[in-house]
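Written out below as C-alpha cells is the structure these notes cover.
With one protein chain removed, the remaining protein chains of the complex are shown where they sit.
A, B and C are the chain letters, set down in written order, and residue numbers restart from 1 in every chain.
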Amino acid sequence: MTRPRLATVWLGGCSGCHMSLLDTDEWLFELAAAADLVYSPIVDVKEFPHDVDVCLVEGAVANEDNLEFARLVRERSAIVVSFGDCAVSGNVTAMRNPLGDPEGILRRVYVDAPDRDAQVPHAPGIVPLLLAQVRPLHQVIDVDAFVPGCPAPAGRIREAIEALLAGRRPPTTGESIRFG
Amino acid sequence: MAAPIDLHEVAEREREEQFRTPLRVHVCHSTSCATAGSGAVLQAARDLAEGDLASSVAVSPTGCMGLCSAGPLLRVVERGGGQHDYHHVTGAAAERIVRHHADRGAAVPEHRLDTALPFFARQHRVVLANAGEIDPDRIESYVAHGGYAALERALTSMTPEDVLDQVRRSRLRGRGGAGYPTANKWALLAAAPGPVKYVVANGDEGDPGAYMDRTIMEDDPHRVLEGIALAAYATGARHAYIYVRAEYPRAVERLDRAIKVARRNRLLGRRILDTDVDLDIEIRIGAGAFVCGEETALLASIEGRRGTPRLRPPYPTERGLFGAPTMINNVETLANIAPIVANGGDWFASIGTPGSTGTKVFALAGDLVNTGLIEVPMGTTLRDIVEDIGGGMTEGHTFKAAQTGGPSGGCIPARYLDTPVDYDSLRALGSIMGSGGLIVMDDRTRMPDVARFFMEFSKDESCGACAPCRAGTVQMHHLLTTISSGRGRRRDLRDLEHLCAVVRDTSLCGLGQTAPNPVLSTLQYFRDEYEALIAPAEGGHG
Amino acid sequence: MSDTALEAGASASGSRHTVDPGRPEHPSGDDRFALVDTHLRRVHDAQDQLIETLHVAQDVFGFLSDDVLLYVARALRLPPSMVYGVATFYHLFTFEPPGEHTCTVCTGTACFVKGADDIVADVATAHGVHVGDTSADGRLTLRTARCLGSCGLAPVVVLDGVVHGHQSPSGALALLDGELGGVR
Partner (left out) sequence: MAERVPTVPITIDGVEMEATAGETVLQCARRHGVDIPSLCFLEGLSPVGGCRLCVVEVAEDLRLRPACATTVTSDMEVTTQSSRLRSYRRSILELLFAEGNHVCAVCVSNGACELQDVAVRCGMDHVRYELQAPRRRVDASHPRYVFDPNRCILCTRCVRVCDEIEGAHVWDVAHRGHGAELVTDLHRPWGESTSCTWCGKCVASCPTGALSHQGSSVGEMRHTPDMIAWLVAARRREWTEREARR
C-alpha cells in the first residue's frame, strides 16, 4: 500500500502556521510514519512534485509568483487546503488592500521611509511583482477545505491532517473554524 | 369665511367660455413637451389669440397628450367638436397651423398626427382623462370637466361608509406596485381609533424610467386633491400629506397652487363646502432617495428623519405618521377615486379584468417607434402595447424583452408577449406591475448588462439599515460586473443565484426583497447569455 | 426651459427679506441666514421640518457647510449628528460649492438603454472630472440623475438647468464646449 503524498506550501504569509505545524511536537513522528512529506519549506525539494494527495497552503496570494505557484499546486494536487487565516481570508497580508495601488505602498516603504539608500527594489525575474490586491487562496484557485487560525493552532492542524489522511473533511463547525 | 365654490355655476361659465371662439388651441405644456420647446409654441399661439385672431382663437396650455416622443404636441379643437392633433410643432409651424385653421377651416397636412393610430385608439383614459384637455393651473377648467362633483356628492349625500363601499366595489388595487386592495387599507384606517389620523399621498415616484405620477400631479393636480379629500372623508382623517420627489419642482408648484385655490374655494380647510368636514393638505418634498417610496421610509422622511424603513408590524394603519394611524396611497391610486365615486364602483370594475380592475398608466420607453405616456385597460396584452400602441420596434430590430417594475421588477421575453398585463400575470412571470415603468428592449440589448444596471441602482439606493441589502447588493453588483466583462467563473454564477435568495428572503423591506428580481428574471429567461459569458475554466478552476 | 430641480442651487441674490430683529444676528454677519430664519419662523421651528429647512438653506447658500448645518441643528434643537445623518442620506444635498457650470446626465432606465453611460464616460474623460465631483479648475460639476421623467427625449443631458434631449456623447461634448468655451 502506498502512503499518502503530503505537501505544504508557503505563499504570502509569515510562516507562523508552519511553526504551528512544528508545534504538533511528537505527533510529527506519527505523521512521518503515516504519510510522505513530498514538498514543504521544511523539506529540501526544489520543485513541486506531481500527484500530491493533500497540500496545505499557507499564506495569501500577494504577488505574481504566489499566483503562478497556487495554480501549479492546484494542478498537481488532489486536495488543496487553505492553511491559516492568510490563505483563508487574506488576513494581515491583505491589510495593504485598503491602501490601494502597490506602487504607492512600495514607494512609501522603500523611498519615503528609509533614511538612506532609498529605492524601490526592481529586479525582473527575481523580485516578483505585487498583485494589485492581495487575495485569499480560494478566490484564485478552487480550495477543498479550510483550516483557519492565526496561526492555526497545532491541535487544529493535527485534527485536520488526520481527517484528510483518513479521507474525511476537516471539521467545518465548532471552535475549529475560529479566525484569529 | 368665504362662501364655498358653486361648482355648477363655475362649470357653466367655463363651458360658455369654451364656446366663445370657434377654435380652441391646446398646447401640451407638460415636462417632456416643454423640454422639446412647447414654450415657443404656446407663445406663438398666444400672439395670434391676442392679436388679429382674438375673436376666433382661444389658447390654453394643457397637460400631457401622451406621445412624448413626438412633442411638442398641439391640438386644435373646433366648436363642433372636431379635433386635429399636430406633432413636432415649432413656433413658426404653430402660427401656420392655427392661421390655416382660422382662415380656411381646414387642417394642415404637415405635422399632422393621425389620432386614429392605435397609439391613441387603443388607449382608455380614466386617470389621464383630463390630461391634454384642461389647463392644470385653472380650477375652473377642472370643474368644467366634472371636477369636485364627486366630492360634493360624497359630502352632501353619502356617508363615509358609502364612499368606502364604492371603492370596495371597484376592487381598485394600489397602483404603487404591490397591488394591495385599496379598500382594505381604507377600512383599516377607518376602523383605527383616536381623533388623529393621516392620509398620505405617495408621489415619490422613484422608479427610473417612470413618470406617470409626475404627469398626474403636474397636469391634473385637483384630481389628486379630490382623491385625497374623498379618502380622508371615508376614513375620518382630517389631515393629509402629499410627499413629492424634489426632482419634480413643477409638480410641487402646481399642487401648492391647487391647494391654495381649493382652500380659497372651501374645497379644503375648515367646513368644506359648508359641511362639518375639515381637511387640510400639506406638501412635503423629498430630497432624492428611492427608498422613500417604501411606506415606512416615506413616513420617516415626512417626519424629517433619514428615510430608512422600519420593522412592520406595527403597520402604518396602526402606528404611522407621528405615531398616529396613517394610510399611504399612491398618487395614481388616488387619481382613480373621484371617477369611482362619480360613476360608481361597478362601472370601474367593468374595466379591466376581474382580478385587476380599471386602467393602468404606463410610461412607455425604450427601443420603440412611439414612446410616451399611455393608459390602457388592465389585461391588455403586452403585444398590443408593444406592437400596436408602441408601433413596434425601431427599423431593423426585433423585440427582445419588456421590463416592468423597474429595479423591483423583471424582464419578460418574446414568448410571453401575449400575456395580459395585470398584477397576477406579471407576478407569475417573475416580474411585477410596479408603478408603471415599461421599457421595451430590442435585440441589441445584453440582458446581463440590464441586470447589472438595475443592481447598480439598488446598490446605490439601499438605505444601509439591513445587512443583506446593504452588503448583498454590492456583492451581486460585483458578480454581475465580473460576469458581464467575460471574466466570470461558474462559481460566480452559483454565488450570484444564492445571494439573490439571501437578499430576497432576509432583507428588511421591499427594496431589498425585490432587488434580486431583475437578476432572477433575466437568469430565468436569458440564462444562455450568462452562460455564454462564463470564462472557460482555467487551471482546473471552474 | 428649466423645469427640473437641477437648477435648485439658484439665486441667493433673490428677494432679500429683512432681518428679524427677534433673532440674534449670525456671528458671521452673513445676512443670508435671515432667509433661513424666515422659513424657520413660518414653520414654527418644527423639528419635522428639518428636510424642508435644509432645502431652503441649500437654495440660499448653494451648498450645506458645517456652519449652516450647525445653525439648522441649533434652531430646530436637534443633535448635530442627526442633522448630519439626515442631510447626507439624501442625494440632493451637497456639501461642496458647485462648479461654475453643472452638467447632469440622466441615467434612468430609458436613458441607459439609449446609451447614457457612454455620455457620462466621455464627459468625465474629456473634462477630467468624476461623477459627483467638480473639475480641478472649478469650471464643471458632473452629476447623474435617477430619471428626470423626460424618457421620451432619452438620453437627456441637463446643462445649467437647461434640458437637452436626444443626446449623444459627441453632442454632449459639443454642448459643453459651447458653454465652457472648449476643453483646455
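Following the convention adopted for this analysis, contacts are C-beta pairs under 8 Å (C-beta built on N, C-alpha and C of every residue); 3 or more make two chains touch, one makes a residue touch a chain.
Because the structure is a prediction, the values reported are computed rather than measured.
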Visible contact partners (per top-of-document touch definition) of the missing chain: A, B, C
Of A:Leu11, A:Ala35, A:Val52 or A:Val88, the residue in touch with the unshown chain: A:Val88
Touch list for chain C against the chain that is not drawn: 66, 69-70, 73, 79-85, 88-89
On chain B, residues whose C-beta touches the chain left out of the figure: 289, 291, 306, 310-311, 459-468, 470-475, 478, 495, 498-499, 501-502, 505-508
Sites on chain A contacted by the missing partner chain, in the whole complex: 82, 85, 88-92, 94-95, 97-100, 133, 136, 138-139, 143, 146, 148, 150, 172-175, 177-180
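Simple rule for what comes next: only the chains that are shown with their structure count from here on.
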Gap in Å, rounded to a whole number, between the CA centres of chain C and chain B: 25
Approximate Å spacing (C-alpha centroids) for the pair chain A, chain C: 51
Length of the line joining the C-alpha centres of chain A and chain B, rounded to whole Å: 58
Where chain A touches two or more other chains, by residue: none
Parts of chain B lying in touch with chain C, wherever the complex brings them together: 31-32, 34-37, 39, 67-69, 71, 205-211, 214-215, 246-250, 284-290, 301-308, 322, 363, 365-367, 371-372, 403, 406, 437, 439, 441, 445, 453-454, 457, 461, 463
Chain C residues within the chain B interface of the complex: 1, 3-5, 8, 47-52, 54-55, 82, 85-86, 89-93, 107-110, 112-113, 145-154, 156, 163, 165
